[in-house]
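A protein chain is absent from this complex, but the other protein chains hold their places.
Chain IDs A, B and C follow the sequence of writing; residue 1 opens each chain.
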Amino acid sequence: MTEKQTTTSAAFFATLKRDLLIAFKKKNDIVNPFMFFIIVVSLFPIGISPESDRLTEIAAGVIWISVLLASMLSMDNLYRSDFEDGSLEQLLLSPHPLFFLVLAKNISHWLVSGLPVVLVSPLLAYMLALPEEAYGTLVLSLLLGTPIMSLVGSIAVALTVGLGSRGLILAVITLPMSVPVLIFGTLAVQSTLNSQSPLGYLSLMLVMLSVSVSLAPLASAAALRISVN
Amino acid sequence: MLDAIQFSTWAEFFDMGGYGFNVWSVYALFAIFVAINLIFPWRKKQKIIRQLKRRMTLDAEIQSEDDSSGD
Amino acid sequence: MSSAAPTTSSNFDTDKIMLTARELFCARDDRVLFKNLNFDLPEGQVLQVQGSNGSGKTTLMRILCGLNDSYEGSIKWYGQEIEDQAASFFSSLLYIGHRVGVSKVLTPVENLRWSCSLKQAVSDEQIMAALKEVGLRGFEESPCYTLSAGQQQRVSLARLIISPASLWVLDEPFTTLDTKGVALLENILQRQAHEGGSVMVTTHHSLSIPELTVLSLG
């Protein structure tokens, strides 16, 4: 029996593969947050000003905040359907460390919700008249920042997964926590615009990412155990 | 000690060197804040004890009814 | 309020006793679900947990699996604390709850590939054979939302066939099954007992399994 037992990495990849498979079968879950992101960004020029000078100023902030909102909306599905159909219990009862299984779910969530947003961001940056030299920094900062939001948001989702109607509680919990990411992400872009090096901010974000990767899944795993209890 | 008092008239005292509104609002706010967070828990305790008492007398009544009907 | 006497005599060797529960106590929101609950689960036995609605059957099952930790008392796995040998316990445990753990968007094969690989390596041939045995031949590649509740239950039963786990904890596995399904499951349970594994099952059915003992709650 023990000889047939899977390694943790096999369980990790099986979970990753399964979540990606589910995401591609339920295309709405990928497409809607993505569309939401694009629509919210397009509303800003209409609401504020079509002048490119003013748009340049707010571009990084607008993109970052829209990313935040979109990622929060897409988080809702991270554990909910698994909780409802009982797959979450199976996940908790695996002999492998829950840390890695939760990490697999977070990675797959980022791949389907975070990555598309990062990839489309230069296009939206162009529409918001962000100067070309800042594209690289914007994409890099989003590349580092969106996984942090997925990992940290996952804790809040795990805590609220048992709630029948959770309404906006997820937003109330997660949004304040994303302040540091928002600050460093926008500062990085801003400093590029002021022809300074954004490397300091980006490396800080890298530190934050590595801390979140090593700690957030632990908290998510504990939160899942509490919610399923 | 009285020398240390910073005011000679009541008007001056309320005026606070021109910042009367801000200074007095802060102290009023602080007083309300302290009062609320002391009075509410205190009144809640009375309420809890009243409720528990009512509950206990009810329970005792139910108990005695059960006992008499059981015989 | 509810208590249950030990239903199995302790004539067995202690190393043959898989699961030992002593002095279990569980209260939820001031209501005592069970107290002073003792039982042993030896190898090769099917233990049916009975009790009226709300008597804490599901809670007991979840406590045994470690999904619920709001209880007092001791649960031992081959005489040792579960925390000390979590890996061995969880790889020997198979749990099917009210929510059977079948994702509706995935096909039965995809579901089993994932849920089985959380515990042990499994080949597609094994999955196909198991699905055939539970009577889902021809449904292997259709998404589970097209299947009936009973058929989804059968997908989860396929895990029992594939799994080498020695302890099964099944919460109401019979509810959505038809007569054929009930017979099939009884058969599977009996096979598990013969092979030296053991089963804890909650159900209101009266099971016709020789290895059966009954634990009453409430």
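Definition applied: contacts are C-beta pairs under 8 Å (C-beta built on N, C-alpha and C of every residue); 3 or more make two chains touch, one makes a residue touch a chain.
The rule is short, and it goes like this: contacts and distances are computed from a predicted model.
Hidden from the displayed complex is a chain whose UniProt protein name, among "Sarcosine oxidase subunit gamma", "NADH-quinone oxidoreductase subunit D", "ABC transporter permease" or "Heme exporter protein C", is "Heme exporter protein C".
The chain not shown here makes contact, within the complete complex, with A, B, C. Only one of A:35, A:119 or A:169 touches the absent chain when the whole complex is considered: A:169. When the full complex is taken into account, the listed residue touching the unshown chain is A:159, out of A:159, A:189 or A:202. For chain C, the list of residues touching the undisplayed chain reads 29-30, 70. Considering the complete assembly, chain B touches the hidden chain via residues 4-7, 13, 16-19, 22-23, 25-27, 29-30, 33-34, 36-38, 41-42, 44-45, 48-49, 52-53, 55-56. Counting the whole complex, the residues of chain A in touch with the unshown chain are 155-156, 159-160, 162-163, 166, 169, 172-173, 175-177, 179-180, 183-184, 187, 208, 219, 222-223, 226-227, 229.
In this section, only the chains that are shown with their structure count from here on.
The centroid of the Cα atoms in chain A and the matching centroid in chain C are 36 Å apart. Multi-chain contact residues of chain C (touching two or more other chains): none found. The touching residues of chain C, counted against chain A in their complex, run 65-70, 86-93, 95, 97-106, 110, 113-115, 117-121, 143, 164, 166. Of all residues in chain A, those touching chain C in their complex are 1-2, 4-6, 10-11, 14-15, 17-18, 21-22, 25-26, 81-82, 84-87, 89-96, 101, 228-229.
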